[in-house]
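Just one protein chain is left out here, and the rest sit where they should.
Our next item is subunit A:
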Amino acid sequence: MTDTHVAPPKSPAAPPEPNPEGNRALAKAALWLLRGRTLVVLVVLVVIFSAISSEYLTQSNLILMTKHVAINAILAIGVTFVILTGGIDLSVGSIAGLASMVCGGLLFTGLAVPGGHLFFSVAVVILIGIVVGALVGAVNGVLVTRFRVAPFIATLGMLYVARGVAQLISDGGTFPDLAGTPARGNQGFHLIGVDSWLGIPVAVWIMIVVAAAAIVVTTKTPFGRRVYAVGGNERAAVLSGIRVNRIKIAVYVISGACAALAGLLLTSELGAAYPDTATTYELNAIAAAVLGGTALAGGRGTIVGTVMGAFVIGFLSDGLVLIGVSTFWQSVVKGAVIVFAVVTEQAQQRLQSSLSKRTA
């Protein structure tokens, strides 16, 4: 009786196969498109808007839009580090506002010391602003690691605290004039937000430098690798001897410093420091990161993607303004684009995992 059940008979003809190689090539092409979707969306936006308005694709408009992008991109780059570890930073808008008020105060009224006011050079003021941002980030990091507060809660708390402190600095008022005087030796704050170099705004150059540095850090350093590992699987990271808490504190510090820098660029551009500078900017920053393919669960995402995401958001907003769409509709369109991005991200993940399973 066993004889009938031993190894199956070979079938005479090979079973028909629905050209698996062709399907695979198609799937790979689709995956390639999905991976580059932020760029695709950007190109589509530019094509649509320049068809509607002849002013869209002019040099001056492109430069203006890119300058708007720069501030959000710098915020988003910092936030990307945090999201890569599986965290979130809701406080970046408030940190930008706080840095703005700290620097505005130092430039306008100076530091109150016994016997008068002390003024610093613009470079020192900018440095102080960035250090303040980094310190606030460090507090976020310590809350998340040592005190085990969920990142959402810790940075939500900081969103209120930092904004409140920003308002306390001037008692809610504005520092209206940041030009400085020769006597105080603090002129030149307009350089970073207003001036251009080689026809391109300094703010854009700063974005390029920050982005380049962030790309190198994320892809070419052990630290970057560890950031991805912490977000990908924290337990495995711990067992690999990675000091997870240090990595987490570091990403919040980076995020805080980037936020402060963005706040200063904005302040310089406006020429005055308001306590509500960059309010709700954290949402634009997170949206840029997500649009660029950063997974909120951590472990996946790129700086290039985030910068692309910032361009999409910036070019979309400015384009809608240019063709005269109401702000209410702008909001609707922006929201829809963000959700659409996540939908395609899911499609990419599915396709990617099915493709990689097939090679196993």
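Please note the rule applied: a residue touches a chain if its C-beta (ideal position, glycine included) is under 8 Å from a C-beta of that chain, and two chains touch if they have at least 3 such contacts; residues count from 1.
Here, contacts and distances are computed from a predicted model.
Enquirer: From the names "Erythritol transport system ATP-binding protein", "XdhC family protein", "Protein-disulfide isomerase" or "Heme exporter protein D", which one matches the UniProt record for the unseen chain?
Expert: Its UniProt record gives the name "Erythritol transport system ATP-binding protein".
Enquirer: With the missing chain put back, one of A:33, A:179 or A:216 would touch it. Which one?
Expert: Of the candidates A:33, A:179 or A:216, A:216 is in touch with the missing chain.
Enquirer: Return the single residue from A:113, A:198 or A:239 that touches the missing chain.
Expert: A:239
Enquirer: Spell out, residue by residue, where the missing chain touches subunit A.
Expert: So the residues of subunit A touching the unseen chain are 2, 5-11, 15-18, 20-21, 23-24, 27, 216, 219-222, 225-226, 228-229, 231-233, 235-243, 295, 299-300, 353, 355-360.
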